[in-house]
Each structure stands twice: as structure tokens, then as C-alpha cells.
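Of the protein chains in this complex, all but one are displayed in their positions.
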Amino acid sequence: MEEWRGWRKIRYESELDPAFASEIASIPQGEKLFSCIQCGTCSGMCPISPYMDYTPRQIIAMIRAGFKGDVLGSYTTWLCASCYSCAVECPKDIKLTDIMYAAKRLAIREGIYPKRFPIPVLANEFYKNVEGSGRNSEGRLILRLFLKTNPFKLFKQTSLGLKLLMRGRFSLKRESIKRTDELHRMLKVLEKVHMVKSKDELARMKEVAS
Amino acid sequence: MSTVKGSSNGAPKIGVYICHCGINISSKVDVFKTVEFAKNLPNVTVSREYKFMCSDPGQELIQKDLRAGLIDRVVVASCSPLMHEATFRRAVAGADHNPFLFQMANIREHVSWVTFDKEAGTEKAMALVAAAVKRISLHIPLERTRVSVHPDVLIVGGGISGIHAALTLADSGKKVYLVEQEPTIGGHMAKFDKTFPTLDCAACILTPKMSAVRANPNITLWTYSEVVGVEGFVGNFKIKVKRKPRYIDESLCVGCYDCIDACIFKKGNVNDEFNVGLSKRKPIYIPFPQATPLVAVIDDKSCLEFKTKKCKKFCVDACERKAINLNQTEEIKEIEVGAIILATGFKTFDAHCVPRYGYGKYPNIYTSLEVERMVNASGPSGGEVVLKNGEPPKTVGIVHCVGSRDNHTNKYCSRVCCMYSLKLAHLIRERTHAEVYNFYIDMRTPGKGYEEFYEKLLNENVHFIRGRVAEISDWTLTPEEEGKLVIRAEDTLIGTVRRIPVDMVVLSVGMEARSDADDVRRLFNISCSKEGWFLERHPKLAPVSTFTDGVYLAGACQGPKDIPDCVAQAGAAAAEAMALIDRGYVELEPNTAFINDELCSGCKTCIGLCPFSAISFDNIKKIAAINGALCKGCGTCVAACPSGALQQNLFTDEQIFSEIKGVMSYV
Partner (left out) sequence: MNYAYYPGCSLKSTGRAYEESMLSVFEALEIPIEELSDWNCCGATAYMSISELKAFALSARNFALAEQQFKGSNDVNLVVPCAACYLGLNKARRYLAEHLEIKETVDGALKQAGLHYSGHVHIRHPLDVLLNDIGLEKITAAVKKPLTGLRVACYYGCQIVRPYAEFDNQHEPQSMDKILTALGAEVIEWPLKTRCCGGSLTGTVQEVGLRLSYILLKEAKKRGCDVVATACPLCQFNLECYQSEMLKSYGEVINVPVAYFTQLIGVGLGLSSKNLGLNRLFTPLKMPHPVKAVQGGQRVHS
């Protein structure tokens, strides 16, 4: 017999973050999320919603209500494949895909995301690749991804890897642009600049404005 | 120019009254300083302030000074003329002085309500008072003209709204012209099977009213007709109505159907508009069995005789009363009316505009109006709800909010769709015992008995899924979905995505303004709102009148609404039209244009510009002449006149320049 684990489902206001909605809404056209009527078209269109822990519609509701920890720690935002099906059909023109990206960026900045989940790891590895050399080396990327998340899975992929290798579609060579120093100078100045404004940045902006 | 009446000999005596408007004005304008300032302006004999000038004591202040002869012109510095110009003019008239020797300076909406700075506010108020004082010296006494109101009424549109308005007016003894563009009256309501929430048969409650229209001697019913020309103004409209040829003599035809049975086309070959394209009709037809008038009509675009001139014309022979006249031509009728009621109705949203619902792509996807016809016993399938293959459906999906509440189609809620979706759910379930699924965002049931109707449906084993349908298509994932249409939506209440295989889909389409709404509104000189509906004068307090005096609105042409609201609004429009006619006259504002004969060079620039055709050319004097009764004071001719011969009462060049000088002299 299963043991009752005493789940507590009530959420108190003190646990929520009232500034979270404004943080997400600080992206261009992000404020449209306040027009959400919770119709569910986004979740209905999304081909991945059956696999998500929270459907896209629920994520918007949670953002509005301030369930910051839940949203940033969910798998949903990472599972989003950015197919834009939700955004083009939303009757209120809410830029859902961009909101998902904003949540991901905020999650990485604040360090709240499911650890050892392959998708954020992939994003990070991709990012490091390109930051360094300006191009992505697909073979190396996949290798590092599996090594960092589940090395055993790597063995299962060997036949696929061999097939690709035989057809000249796999290489472990490091791809790079020539003028990497130019790229580094360019990206360095954008280190601290963000489109999703955190709570403190928003407060600072308000101060400056008034 | 009119003679100056009742003016004093010598300088004008101006009274200036500054209102506090509670603290509305006085909090941002130093009223007392302004009063002192006004005292020193030229020709000002009296300068006072009061807390509420528009109140009775406030008005009496003015009247006392007028009666005592201290003043003969009045300037009130208070709110906007739109608020109280009429009030103060009445007050001046009440003291037996000409009401047009009065000018208002707006120091509330234009000053105290738009600044936080009391100093700046006071400066501007003083400048505006100086302007008004300078101007008022140039005012002359004017008289309002009275024009009589023609007692007849034109109603455009013969749906339930037009019918109800016509009956109401006719019962009060007014003569009504009811013009309808279809061959029969009845509108959309005639197409419905049952109406919510009572499930009354629509035809049963509508047809008695239609017969009453036919029988009422005060109503002139012109069907298959359109309004093509509107001239004039409130109380005096000249209307041109085009009566399209039906090729049947209305006075002879009794609606026996013999000609239709005899038609050379044995089966219908034209899309039947009444059955929303679900069946075909012949070129000669009667729209439906209770059509009013019950007279056949020949559609000359599809009739063989009109296309080839080679038809055997069996219809002509079949008619015992010799009612068919193929030589009938279009007739233009000219009538005069005092008031116009527009009741032109709506159209349904075209579901093709939402491609992901597959309308027109997959079979067995119907709009709600098509299903209404199907469910109707006199419809294309004899009241049977059937699929394209003739079988009844086992599962039906009803999709709410198609073309409503959506930035991509129409932002507004169409108000009736939730209710009629519930009604269709009930009717479909009753006829076919199919499993019915209603997919909705919110259940909107605001009227009397509506929420109870929803409860009734909840208890009829209808499935309600709160989730806007994402897509309808025919690709399958499980064996149960083979050969069916699959509706994918998130069940938001339970929190999961669902795929429901159905045999038939009903799209609950929203209401939209008719495609010709913009042309119609231009014809009648009214406005349309952003969504295309005819614009009412005030959304809360004046929903049936427009900004054009004498033109009223009734029914869905003003916005989406259900039948009870249409009837209510039609009654309201009829009442307002009745009020206009019973009063018998209209007083025109004297801000009309006038011509200085000596300056007019006869260039005729003004004549073509006048939207009210109030200017004509005097061939003897070779100058322009204005009909004061027609002039509405729009100012177009005045602005256009190259020689300055045209001036406008209350807005002469001198008056306007003096106001400017008044401000500049102070500043």
C-alpha cells in the first residue's frame, strides 16, 4: 500500500514573488502577457505540452501570480522547442516563445534550473563553444553533452555515430572563425547587459526615471 | 444681414461671471484675481464670481443683472460649452435677452483640469476671459429657425429589429416605409430553428409579427429594394429607394408555387441563400414558405430567359393569375420622411479565415448558421442532422469563439455564441443522441434565464471542455481516431491536453458588421466604430441615436446582441423617432453661413462643397445664395470662399480675430 506523504498544496502569498511578472514582462512586447485570458490555445497547439510538467498556459498564469521558483525550476521552459506554434495562434498576440526564452535566461542568471537536465547543459556547452571560437563544432558538442549528463547513453549512440562518420557527416575537428579576437572584444561589452531585467535592475531603472 | 434687435445705443455692457465649480476650477485658478482683472477690461460693467454658476442661484445672478439693466451681454468663465452653453443661453433667454449675446470661456477642461500650476492656470484663465470679452462685443442677436418635421419614418432593414420598430411606429399612427433588400422580411431570425433560452420555435414567434407588418395599413412594405439616395436633414429627408424588378406583379401573385414547379430547371441549380448554401434553389423561387410578402421572385442572374432569351417560359403559362411580367424594370421611388431608423443587421464571421479549423478543407465541418438550417424542419435535410454521407453523427464537437475574442480576427466577444452553442448542443443531442462536446473559453450567459439554460445543458450529459480548440485535422494517433476529425485542445480545468475524435464539427461563428456597412453609413452620413458597427451617440446613455440628428439605430447593426436586446433597442429607436415627430418641429442652430452680396464674385466654389446642398446659384444676380433652413453651419464654404464673401454667424472672421487679439493683448 502506498504511503500518504502529506503533500501540502496550499500556496501562501509570502512564498510568491510579486516582481516576477514585471521581470519577465521587461522584454520587448513582454507586457502583453498580462492580457492572457487563459484560453489554452497555446497548450493545445504545442506538440510537446503532453510532456511538460506545466503546460504553457499554466506557465503564463504562474508568471502572473509570481510563482517564480516553480516556473524557473520547471522542465517546461527547457522542453520548449521554439516552434512558435503557440505564439502565432495566441488570440492576444502574447510572445510565448520569447517569454520561454526570457524564463530560461533568468533561470541561468539566478542559477535556478533542473541540474543535470541535458537541455540547459547543451545550451551552456553550445554557448561556451561559440564564445570561444565563433563557430559550433557539432561533433564535439554532442560528445561533451553526453559526457556531462549521461556517459552511458554514449554507448547506445555509437552505431548512429559510426553511420554519420561513414557518410562524412561527423567530425571532431574544432570549427573556428579567423578573427576570434574581434569576436571576443564584441561580446565582452555585452557581458552585463540583459534584455530581461531582474527585479533590482527594474527598480534601478524606475529610480533613474523618476 | 439681420437687423440688430434690442441692443443698447452706445457701448456694450458686459457682465463677466467666473465659476469656482466647487474646487474644480478654484483649486487651480485664482478666481478672485480673475474677477478683479475682468473688472478692468474694456466695456465690462459687472464682474462676479460664484461657487456653481450652472446652479439656479448662479443663473439668477446673471438674470438679476440683465433685468436691472446693468449688463446686456454675458460672459461666463466655467466649464466646456458642451456641458452648459445651453444652460446659460436658456438663462439669458429667461431674462428676455437674446441668448446669443452670450459667450463661454472654458477655464475648466482647458485650464484647471490640465495643469498642476496655479499661477500658470490663473494666467491662462485671464487670457481666455480677455478673449471672450473682446469677442462678445461683436456678437449680434440671432434667432433660431424652426423647421417642421415630416411625420413619416423610413426603416431600413426588415429583420426582427426593423419589424418591431415598424409595428411600434405604425401602431402609434405614423406612416412607415419598411425597405428590405431581400425578397422577404424576417432577416436572420427566420433562419433559426429554436431560440434560447425558452426554445421557442423562431418562425412561430416571428411570423405573426411578419403578418402584422403586411396587414398594417400604415406600413408600406418594399422588399427586394434598396435605399440609393439620401438628402436633406433631420425632419426633412428626401430618400430615393430603388425597387429591384422581381418580374412578378406583387398585387397579383398569391404564392401558389405553380410557377416554381413549372420551371424548366427540374432541380435547383443556384446556391440557396436562405439555406446558407446547403441546398440549391431554382432561378424562380420563394425564399421560404412563410416569406412575407408571399410573392415569387425571379433572379435574373440565373434565369435562362434572361441569360439566353431562349427559355420556353413554362412559368408564365403556369401562372393562372398571369402575374409574371418579364418586362418589369427597376423603379426609383422618391419619398420624404422625418426620421430614419437603420436596422440592417449583421453577418456571420467567415470561418475560412481560421485555417487551422479546416472549414472548407475537411467535410462535415459546419458553421452554426448552417447547422441551424439543418436542424430546422423546413431546412435542406428536413430537420435531420446528418453527415455528408447521409448518416447521423455519433460524436459532435461544438467550437466556441470562432472569429471572436481574437486579435487576429475580431477582438470583441460576440455575446450570443455561448448561448446558441448551448442551444445547438441541446438540439443535436435531442435529434441524434450523439456525444456532444462543447469547447469554450468562458461560458457567457448574462441574460434572463440564461444561466439556468446552462445548468439544464450541464445535466443533459453534454461534455464541457474549457479550452479553446487549437486545431481540427484528420491525422490520427490511435485506432479510435481513424476516419474521424480530431479536435486537439487543452482541458484547462483538468490541466491536460486532449484529443477528441468527432464525426462532425460545429463552428460557433461570431457576429460581424455587414460588408456594405461602410457604404451604408456613408449614404446616411453617420459613423462606424473601429470594428465596423454603426456608431451610437453615447455607449451608455444614447445607444439608439447617432451623431446625425434624425437617424436612429436598432438591432445588431449597432453591435452584437441577442433577440431580446434587438427588440428592446428597436422599441427605443421607435420611441425616439416618435418623440421627434410628435414634437413636430426642429430648432436649428443659428450658426449658419451668410453671404455679403457685394463681395461675392460668382465663382461657384462654395456650391459644390456644401454637403447639405444648401447653396444655390442665383442666375439673375449672378451670385451664390444660401438656404438658411438647410445650412448646418459646418463652415466648409466659409473656409473655401476666396473673396471672404461667405461668413458664418457666431464665427465671423472679426469675432475670431478679436478673440485672438484678446489673448495676445493680455499675454
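Every chain is named by a letter (A and B) in the order it is written, and numbering of its residues begins at 1.
In this text, contacts are C-beta pairs under 8 Å (C-beta built on N, C-alpha and C of every residue); 3 or more make two chains touch, one makes a residue touch a chain.
Values in this document were obtained by computation on a predicted structure and should not be read as measured data.
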Which chains here touch the chain that is missing from view? A, B
Residue of A:I37, A:A65, A:I108 or A:L202 touching the missing chain in the full complex: A:I108
Which one, B:T45, B:Q63, B:S279 or B:S473, makes contact with the chain that was left out? B:S473
For chain B, which residues touch the unseen chain? 355-356, 473-475, 477
Missing-chain contacts mapped onto chain A: 27-28, 47-48, 51, 79, 81-85, 87-88, 97, 101, 104-105, 108, 118-120, 122-124, 126-127, 129-130, 134-139, 142, 145, 159-160, 163-164, 167-171, 175, 177-179, 182-183, 185-190, 193-196
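The criterion applied here is as follows: only the chains that are shown with their structure count from here on.
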Please work out the Cα centroid separation of chain A and chain B, and write it as a whole number of Å. 50
Going by the contact rule at the top, pick out the chain A residues touching chain B in the complex. 37-41, 43-46, 49-50, 55, 57-58, 89, 91-93
Taking the touch rule as given, give the residues of chain B at its contact with chain A in the complex, in rising order. 356, 401, 405-408, 441-442, 466-471, 488-492, 495-497
